[in-house]
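Only one protein chain is missing from this complex, and each of the others stays in its spot.
Moving on, here comes chain A:
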Amino acid sequence: MIVCVSVVGHQNNPLYIQSFTDADDALKLHHIVHCSLDVIEERVNNPKKSGTTLNEAFLGLLYPTVNYKVYGYLTNTKVKFILVTTDLDVRDTDVRSFFRKFHAAYVDAVSNPFHVPGKKITSRTFAQTVSNIVGSYGLN
């Protein structure tokens, strides 16, 4: 089950954080997202040690904590998408297709002329689209 999705800008400023659990641990999820930014930096700056290809957008599993798994995705414009999930068996293809749809929704939200680049995404359409993508994740 997806617990949290987040969009972080190129200066590591949060643009969008949304959690999908009823529990009150939103702060813990923020903390997890923040820590995963360090892992992304490490992966991008040291490609030889981690083994991932330099040019791929999908970064894969960033680090597994006790209860959660964190996946990362880095766009060409240095915007990072973070996905936190509690599933134990996660298929690579599911996560990749999730990020593809999420990227499309993000591009639509940023193309809004009233959106100021660098500020938080306040579009309700984006929030709705993200909820739909999360809802349909893993159902196929």
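Observations, loosely collected:
Going forward, a residue touches a chain if its C-beta (ideal position, glycine included) is under 8 Å from a C-beta of that chain, and two chains touch if they have at least 3 such contacts; residues count from 1.
Here is the rule we use: contacts and distances are computed from a predicted model.
Remark: of the listed names "phosphoglycerate mutase (2,3-diphosphoglycerate-dependent)", "4-hydroxy-3-methoxy-5-polyprenylbenzoate decarboxylase", "Trafficking protein particle complex subunit 6B" or "Glutamyl-tRNA(Gln) amidotransferase subunit B, mitochondrial", the one matching the undisplayed chain in UniProt is "Trafficking protein particle complex subunit 6B".
Residue in contact with the omitted chain (choice from A:T21, A:T75 or A:S97): A:T75. Checked against the hidden chain, the listed residues A:I17, A:L37, A:A57 or A:A127 yield one contact partner: A:A57.
Interface note for the absent chain: among A:H10, A:K28, A:R96 or A:K120, the touching residue is A:H10.
Chain A meets the missing chain through residues 10, 54-57, 74-79, 103-104, 106-107, 110-111, 113, 117.
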